[in-house]
Structure formats: structure tokens, C-alpha cells
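What follows is a single structure, and I will ask about it in a moment.
Of the protein chains in this complex, one is absent; all others appear in place.
Then we have chain A:
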Amino acid sequence: MTTQSLHEESQSANKDDGLHAPMLGKTSPMLSYFCVYNPSLGPTEENTKDQILYYTAKRVVPADVKMKQVGLAQALVKFTSAFSPSKPTQNVHTQKNRMIFLQPEPGFWMYMCVELGILRRQIRDAKGKEKLVTEYLDTQLSDRALESVLKIGYEQFKLLHGTFSYILYQDDEDISGLPSRQRTRSLMHCIEEFFSEWIWKWDFDRLDTMVFSAVFNGVPVQPILRTNYLKVHELDRALHERFNQSIDHVLVFDSDEGGLLYRSPSLNIRDVCALRKYVFKRIEKSIAREKEISGLKFFTKSISQSHFLGFFTSSLSTKTTAPVTSAPVSAVGSQTSLPDLLDTAEAAPEIEADANPDTMDINPKNGKYLTGLVQSTSVDMNGDERTVTRIEMAQVYLSSRSALDTSPDKPHNSTYGHSKDDEDEILTEYYLVIYKHKANIVWSFLLPSFSQEAEDLLADQKFYSMLEKYMVEEQNLNGITEAIVSNVRSAQEKSNSLGKHYKCFYYDNATLNMKSTMVNQQGRIISKYQNDGKFVGGIPMTNDMLLQLLDLKEDFERLPRTTEIYTRSIANYWIAGHRLYNTVLTRDRKNEDIKDTKDKPANDTETSTEETDNVPKASETTSTSEASDQENSNDKKNGDNRGEDKGCSFEEHFSRSSIDSVRTKSIEDYTEIYLVAAKKDTSLADVEETLNRMTTSLVDAMHLE
């Protein structure tokens, strides 16, 4: 039937009438419209338009067309629910469009329509007559990728605003009635504020961005030595004490590589995942602002005011090409940094820095705050520099609870990642203070907003300098930072050659850890994950490869208990995937290491890596994974021992704080490793061997000790 379906396709490919003489070649898929609606908000004929909370489209659309589109969406959902009552419509494929649905909260729908990419070609028919064929590139768009885009959109919205229903109903017991006008308006405003910018940033041709920031929505962890981890942990605890528990959670990122260095054990990993994107967006914004300022300074001094206005527009386009390593969300789009800058400048009350010697103390010396009390240099029309300090509060909503929250235990999801119904989820509002240390280590502090004490601290200018001073002078922040930076550096040098024809990717669905190993110029893989999810160097990852990789992911999801899939395309590249269920990949090595390498100097990591390069290690890992079932029973015991063992590695600690509570016997508890091989004569055995080797090297990369 293959021939038949081919025939089908060619029939469905439209023959253009040539009236508009369309361009030959390929066009990219693009967003047609996006909306958020809730049918229960407009139950009667007269007020159906109230269902639509947000609508944005490529071109201006009359109100009745909007209603029609939303009406169709509801009809489709209703139709499919007759057969599939529990799982609603996810996507619709048509000849020219793709529609994607997401119901993030009961009753609330996010719905987008993407126009398919088009390929127009001149072909000769059987009689040798030339004709124009239009092909709609349905298979180039991944449903999973598009759905993931909506999912992380909602994730970020929720982080910044809370849930839709909370904004609409707050603590109302009765949500059957219609919400007040005012609340509806405020929800509509929140949605517009967030999505109007966000949704248009996506380039649906950039599958790599979608795959590595949305489909695999994880948190790359940058492992550090146990001793360093413990130092950070101590600092976390000390901060907690020092500020009367107002600093609830602490997060530390390596802002160059985007890796997570530390998180307070009290912080839910899903929250970390959402926060990471936001923190890096703020970092990027601050970098962009610095650039604007320095550019401004230069230009205002040399050119007239009319040119100065022109500079704003030109700087917009240059920014798109600037190789900014940044968080995925903001990496995609480009045209919006400037409005952001103006917005925040307008909104935040500015406090002029006095010449008063007191203020010298207020200014942080070892880094800068990106939220909270923010200092920035601004340039006036004369090109003179001056320092401006202003309050820029960032509020976030997290499911992680505050230690100050003394309210009785509400039903709380500790296994949040697996929980399907997030509707009962209780969010806590926090203030987020981001502090970027000069060595590009970024500290994020979360203070509960319900605490008056926290509120007072944040409003006090002295708090910020006190915080820095305390960390630097009493807790040796600079020393810790130095140790971490050397840690990170040695981890990057530590590499294992897979050969230049391989690429790999690792994702853990329970811990959300992810890693991609790429090839550098020396043909050695390095364990590194770029912020915006892009692969750099080595073989290029084409969209076809990524689609094939997503197919594998799909297969793992669809066919239960699939552990291994190898595929070879007609273009002769291999994509192999391995999924391990409910297995702590590194258990055996970890236990050995704890005994053997206590307080080993960091320099020695290089040599210990060399040792693990050889083949026996590779086979050891294989047997570990194969014997996983058998080992599951041992797992429990190990876990118990681990609990008593005070001196534990980073990963160990990770296990205790998160894995043990997150790891269940659930089918959702798995780790995936993907390998791409792009060499012509690679054999199945080669791929298998490399995959094993890669697994070993990943284990090494995650364990510095």
C-alpha cells in the first residue's frame, strides 16, 4: 500500500492555479493563531465571546472568525471525547495546518494553529508538461515538540503568575458561578502580558531548540566535588539561620554553561526546572542591558539625537545575531529585549545613588543583583554615566513549600513529577533575588512573600549589601567559588573519546538531569550542555535526525517496557536509544568511590578518568543495566545505608534529597540515552559498543570523585 499512499499524497498536494505565481522553494511553518479559552466562562449564546481569554493571530481576525475557531476546537474536543473520555484531543492534522491543544488546568485550554511549511516544485508530468506542485510538509512538524512548547509556556506562566484558576477564583470555595469581571480582566491581562511576547518567539523550523529545551525539559546538573557541595550546603544552612529563616531556598547555577551546581534539598526539582529558565532569562536581559548601555555611551557621544533614536532600531537587528548563550525561552526570539528594558525602567521606582559615603557600603562589590535591589549604569543625553539603583522585585510561584509555612499539611505532591492532576497543587509565592557573582556563578535566593520579615528585608537597601558581605566575609564565598570554578573546569577537561562521528544525549525523567556530549575539535567528547540547547561543533544535527530521535522517544512511550531501539536511516546515520527503568545507573561505582577517594585532591580527577576509559568499565556498565531487575531488591538496602552515611558525594546527596523521594517503581522513572552516529560504515556492533562506552563516560562525568 505504500505506493497507494504516495499516490494519495501527490493527489492531495495542490496544483496551484498560477494566478499569484507563488515562489518556488520552501517556506517555514509559522504560527497562524494562538488562544486561551475556557468554555465555562461563556456558557450562554449571548456571552460565548467571554470564553476567549486571549487570542493572537498572524493577521487581524474579525471577532466572528475567532469565535468560529474556538467553536471548532470545542467541537473537536467533544467529538473525540465520545471515544476517548479520559484523554482529550491533543492535535489535529489537516492538509495545510496543525492544531495543537493543551488543557493545563481543568476547563482551561491553550490552543494553537501552525501553518505547515510548504515546498513548491516544478515537475514534469507524464506528458513532459511542466507543472507546479505544492507539498505541505506535515511530517516536518513534530506533535510532541509543539505540545512541549505549550507545556513550557504554561510552566513559565505559572511560575510568574500562578495558576489560571487561582487568578480567576483565588480562594473562593464555589467556582461554579462566573468569576468577577475584575478578576477575569486581570487574568486576561496576565496571559496577554506573558504570551503576547512569548508565543511569537518560537521558530518552528528550529527543531533543535524545541527538542532540547521543551521536549526534554530538564535541568543539566554540573557535578562538583563532594567537599565543595557540602561547603555550599553549609552556606545555605548558615544563610537560613542568619536571616531568621527568611531565605527559604537557595539555587546556584554556573551561568557560563547553564548547569545546576546546587539546590536546597527543600526545593522541588520541577520548580528548579522552571526557575532555571527564568533565571537565565534575567541573566541574558542584564547582559543585553549592559551592551545597550555601553553602546549608548559610545553613540550619544558621537552622534546627534536623531541618530540616537535610529540606534535603537538598528540595535534590535544586531541582537538577533549576537551569539548570546542564554536560557532557551529568550534565546529564540530577539526583538523584545529593548521594550523589556524600557518597561522595567518605567515601572520600577528609581533611587538615585547619592554621593553619600554610606552608599558605598550598599553597593555590592563582588557581584551584582539582577533582581531585588538592582544597580545599573545609565547614560544621560550628554553621554555621562551615572549609577541608578532601583527595586525590581521578581515574584514566583512554586510548589516547594516554605519552612515558615506553619499551616497544616495540605495534600501535597511530593512526587510532583509523576502526578497527573496538578489541580490540587498548592503554590507558594516567593520573592526571587538573583545575585550574580563576579565569577559567573549565579545565586538565587527565595524568600516567602507571606512573611512580613522577608518583605521588610527586601525593602531594606542594607539587606543586599549585608547578604553579600555575610557570604563573602563570614562564609568565604570567594573561596568556595574558586573551588567550584576549578571543579567545573576540570570536569570539562575530563573527557572520553567517542570518536568524532558520535553525539549523545542523556535525560533522566525522575531527576530531570540531562546532558549532551558533543565533539570538540580534538575529537574528544566533552560533557557540556549549552544553555539554549544547541549542539555546537562536530556533526550537525539536522531536523531529520532530530525527528528520528523524537520517533525513538515516541516508541519508548508507546510500546511499554521497550529498553533499546537502534535505527539506521537510508542516509546511513544511526540513531540509537537506550532506556533504563528504575535503575540507579551509577550505584556500584558510587559506593566504591566513597570508600576509595575521600578527600582526594581535585587534580587527581584527571588520572582517575584515564583509568575508567578502558574497556572493562564499559562492560561493567552493561552488566549493571542488564542485571537491573536483580539489583532492584538491593536498591532498598543501599538506600538505607546511604541515609546514615554522612559523607556523601554530590550525586549521593542528590539521591537523598530528591531521588529517593522521587524514585518510585513507576514506569515514569527512567533514564534515556541517545546516540547519533553519522559515519557511513558504522556497524550495529560499533553503535552498541559506543553506546556502552558513552554510558560509562557519562557516569564518570557525573561523578567527579
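A few points about this structure:
The definition used in the following text is that a contact is a pair of C-beta atoms (placed from the backbone, for glycine too) under 8 Å apart; a residue touches a chain by one contact, two chains touch by 3 or more; residues count from 1.
By definition in this document, contacts and distances are computed from a predicted model.
Within the choices "Vacuolar fusion protein MON1", "Transcription initiation factor IIB", "Protein YIPF" or "Bola-like protein", the name that UniProt assigns to the complex's undisplayed chain is "Vacuolar fusion protein MON1". From the options A:H93, A:R120, A:H189 or A:K679, the residue with contact to the chain not on display is A:H93. Here the missing chain is touched by one residue of A:D203, A:E455, A:D544 or A:E668, and it is A:D544. Of the candidate positions A:E193, A:E482, A:D555 or A:E668, contact with the unshown chain belongs to A:D555. Along chain A, the points of touch with the absent chain fall at residues 1-6, 8-9, 12, 72, 75-76, 79-84, 86-97, 138-140, 143, 544, 547-548, 551, 555, 558-570, 572, 684-685, 688.
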